[in-house]
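Pasting a structure here, questions to come.
The complex appears here without one of its protein chains, the remainder shown in place.
Think of it as A, B and C in the order they're written, each chain with its own count starting at 1.
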Amino acid sequence: MSGLGARLIANGDAYAVVAFCGLLLAWACCSLRLRSGIGIRLRQIGLYRRLPQMAERATEAGIPVALYLSAGCQDLAGPETVASLSLYTYMSRQAARSDLAAPACLGNPVTLLLSLAALERSRQDPELKHLSAPGEILYWGSDPLAYATGAALAGRMVGQQARLLSGSGGPELLFASHAALAEGSTHPGPLGNPSGSALLSLTQNAEPRHGDAGITDVLEPPVESLPGEDLFAGEAYLHRPEAAASLLSEDYARWALVAIILIAVVLSSLGYGG
Amino acid sequence: MNVVLPEGSLAQTLGLWVAALLTLGVLSYLVGDNPVFRLTQYLFVGVSAGYAAALAWTYVLAPRLAELIRDPGSAWPQAIALALGALMLTRAWKPLSPLARLPLALLLGVGAAVAIGGALRGTLVPQVAASMVSVAPVDYGGGLRGWAYALDAATLLAATIAVLAAYQYHAADRTGPAPLRRVASLLGKGGRAIITIVMAALLAGAALSFYSALRGQFDFLLFGLLGGRGL
Amino acid sequence: MTLCPHCKKPNRDEATRCIWCGQSMAATPAEPPATPTNRVQDAAGERRPPPTDDPLAGLEGLLPAVPIPPAPRPARADGEPQPDEREIRDAELLRAIAIEPPPLEPPRPPRMVAQPLPPLRVRWMLYVLVIAAVLIPLISGGQLDGLIRPLPGQAALAESLADLVPEKPVLVAVDYGPSAAAELDAALNGALVQLEGASVQAVFLSTRPEGVDLARQALSRLEEAGTPPGAYCHLGYLAGDAAGLRLALTSLSAALGRAPEAGAAQEACPALLHASGIGEMGAVLVITDDGHVARRWVEQVGARTDAPLLIITTAASEPLLAPYAASGQVRALVSGAYGGLSAASQDPRRTLYSADGFVALWAALAGGFAWGLFGRRDKTERLKR
Partner (left out) sequence: MKRVLPVAVALMTGWIVLLDMLLEPAWLGPSARILLEIALVLSACALLYGTAHLGVTHVSRLVRHEPEGLYGAVLVGALLVTFISGVAAPTSGAMTWIFRYLYSPLQATLLGLMTFVLICAVYRVARLHQKRALPVVGLGLALLLIQVLASDTISPILPDLRDWIMRVPVTAGMRGILLGIALGMMAAGMRLLLASDRPYTGE
């Protein structure tokens, strides 16, 4: 680390405040820009593009989509929990529109409470009250492997053909949970990655026999996987486009960081900053 | 598995054999899905959930409840906490379920704040600082060695920026002047390649970890159990 | 509450079709499977060729091979639900920010899921390879153990532990589950032995429920080794994840309340009385099998204290933490698999823990890979390809 880096660390708190204010400012600008209707286009993210199509297919076939959300096993109330919840909120609304169940399999009690609220809200229409069925949302305990096991069992208990898996955690959690899922489900398994990932798949109901199908897909980096920060972008892409402002502000922050790093590297290479 | 209950006690002997049977029960999955394996799955989920809940009660709720009963005057924060906790449980009963929003709001508010603070101070600033390296060979003592270290530093820098670029949300084919777009998309491609290397490293690590867990159970079966400790 | 005759899932009594499997709630004998297009036609009510840019186009064949009757919707008083103002606004905005779809990759090829799993014969060969890899140390006797170069983190860990001052206790966070015990116990024991050498008090804590008993086991191992009781204490379980850590950073007593073990710990560790929070510990040693938990320690504790943060983690989580080690936020990062070898070799108990086993594991995996790649394919497989 160069002298400049050391200085940055030494005044970490101050710079953290500056960074936070900068992001807030960027967000404000982006919201205005978004409201003013100046053409902003977002990068395509496979999963968020296919999710609506999948919901449509599920409606056509009259078969609900089951979500497996392990995000937040490690941190009950972190932003990750909310991020993965937004996927469920979206799917539960789609399911309510087509009079389908919105089954989910969770590894985080806070997500459980939130998704119950989301389900209730998506079915405010009294006509939809008949949908609510016990066991629609299954919680399997916050131990990652317990969630994995439970997910496998849920795969056996619930016979949906369409599944969305959203995982978050160490590679063990993902490898284990989705390999375990394979054994109970028809087509499991996102790419194991440290920060959150999801796989969208619509497959035939092959007789579940063995776990290795899961890892195969874990090893097969799916187009739809959500490595890193994409997990936090679901809302903007799916049902709350105004949240796109925060994504765009992330971009500005990203390029600001790159610029700062490059300048600092040049300066320290030239011997400035000690 | 490490076993340190009173040596030779009935509980220990019984326990060792139960553990061995459960181990074999889970391994029975190798001959295909079967009722024994399914039983172990349900048993595991039940035990782990019960264990976590018991600890939550013993270490978090019970002490604070006791404190509240002992000294209601000074333990008002605990009182608020427990009251909010009770509100959270109203989620189970529809007419009262809106009340559960309060504790959830607090939980998420605090959770978000702690996460932002941690990400800023613990990851963003230090990692950016760590990326501010010199790429001048002379700073690494010059000579071939200096050049090698400088090359390392440059690679580290380029790879970090490439991975960062891979996540840009602005559609690369729409924004900015053409050359910049080309650079961005090129960086993105490089970034995805580097992410593949990370995944490969994670895979190698996972293989070692899975193996270690399996090896531990074989240790238990071979030495912990048949080694005489259980008999 | 009635059960669907087809999928046995619960439905409300008035439900006309199962909300889980889409089939009619009237128990009718299964009709012959309809062709996918017919099914789509039935379900949608009209024939609609799949749009060409639809990534799922052609996947109808993968839809369940069960007849899906036209989904009868419960009659609504107000007909189909009308989108409200906000929904319309959102839809417009979504259209605005979504770019025209680039040529998407073709959908996941059906063969990937249609392909049969490895035949039983193959699977058993692979299992035998793995079991052989586990048992190989019985024969080889750990030839390689002494030859593997220690990880860079191991030296750093030893140095950091040697630099500790007896006045300040060390916080030992036992944050792993039994599934990682085989990998991490040895490394933890090694670190504890070094701590004992530095005559520093060790304060145990767990932010994961499973860690509590593993910490107790580590303590009882210390007892067995004849460590004086005053040299360590156990604070028990710290709930609340990041929030709990943030609180414990400044006030352990507030974070732990009067947990069963906390009171006893206060007596066992006089040094604890001086350290009101984790921030005042001499060092923080985290043993975890979860990269997220480790990251939480780095972000909430490491960034706020001068005490060195030392992490022992599983090989699977090591890459996740590499940047923190590189930036110096983590003074020492040791992965269990290799980091525990030297400590394990000093453990009198017999074990299969050996570097030979890791080589055998690689051989097994590589064998499986090569077999899959170059193994002779039978006729059906050749046809599929």
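Operating definition for what follows: a residue touches a chain if its C-beta (ideal position, glycine included) is under 8 Å from a C-beta of that chain, and two chains touch if they have at least 3 such contacts.
Remember, it's a predicted structure, so these values are computed and weren't measured experimentally.
Q: Can you pull out the displayed chains that the omitted chain is in contact with?
A: Taken over the complete structure, the missing chain's partners among displayed chains are A, B, C.
Q: What residue numbers in subunit C mark contact with the hidden partner chain?
A: Interface residues of subunit C facing the absent chain: 1, 3, 8-10, 111-112, 115, 117-118, 122-123, 126-127, 129-130, 144, 147-149, 151-152, 177-182, 210, 213, 216-217, 239-241, 243-244, 246-247, 250-251, 254-255, 260-261, 295, 318-320, 322-323, 325-326, 338, 355, 358-359, 361-362, 364-366, 368-373, 375, 381, 385.
Q: Which positions on subunit B touch the chain that was left off?
A: Residue positions of subunit B that touch the missing chain: 1, 3, 5, 11, 14-16, 18-20, 22-23, 26-27, 29-30, 38-40, 42-62, 64, 77-78, 80-82, 84-86, 88-89, 91-92, 98, 101-121, 123-124, 127-128, 130-131, 152, 155-164, 166-167, 191, 194-201, 203-204, 206-211, 213-217, 220.
Q: Contact with the hidden chain only, please: which subunit A residues?
A: Considering the whole complex, subunit A reaches the absent chain at 13, 16-17, 20, 23-24, 27, 76-80, 82-83, 85-86, 89, 108-110, 112-114, 117-122, 134-135, 138-143, 145, 148-149, 153, 156-157, 172, 175-176, 179-180, 182, 194-195, 210-216, 218-222, 227-233, 235, 240, 242-243, 246-247, 249-250, 253-254, 257.
The definition used in the following text is that only the chains that are shown with their structure count from here on.
Q: Once you draw an edge for every pair of touching chains, what topology comes out, line, ring, star, complete or other?
A: It is complete, because no pair of chains fails to touch.
Q: For subunit B, what residues touch not just one other chain but two or more?
A: Residues 52, 110-111, 114-115, 117, 121, 126, 129-130, 171, 174, 202, 205-206, 209 of subunit B each touch two or more of the other chains.
Q: In subunit A, what residues contact two or more other chains?
A: Within subunit A, the residues that touch at least two other chains are 1, 12, 39-44, 75-78, 143, 145, 171-172, 194, 209-210, 244.
Q: How about subunit B: which of its residues touch subunit A in the complex?
A: Residues of subunit B touching subunit A: 29, 32-33, 38, 41-42, 44-45, 48-49, 52, 88, 91, 94, 97, 100-101, 104, 107-108, 110-112, 114-117, 120-121, 124-126, 128-136, 139, 157, 160-161, 164-165, 167-172, 174-175, 195-196, 199, 202-203, 205-206, 209-210.
Q: Spell out the residues on subunit C that touch subunit A in their complex, using ranges where they run on.
A: It is residues 1, 7, 9-12, 14-15, 17, 19-23, 39-40, 43-44, 54-56, 59, 61-65, 68-69, 71, 73-74, 76-77, 81, 90, 93-94, 96-99, 101-102, 104-105, 108, 110, 112-114, 117-118, 123, 177, 179, 209-210, 241-243, 289-293, 296, 303, 314, 316-317, 319-320, 327-328 of subunit C that touch subunit A.
Q: For a test of understanding, state which residues of subunit A touch subunit C in their complex under the given definition.
A: 1, 12, 34, 37, 39-44, 46, 49-50, 53-54, 57, 59-64, 74-78, 97-101, 103, 125, 127, 130-135, 143-145, 158-161, 168-173, 186-187, 194, 201-206, 209-210, 212-213, 216-217, 220, 222-223, 236, 239-242, 244
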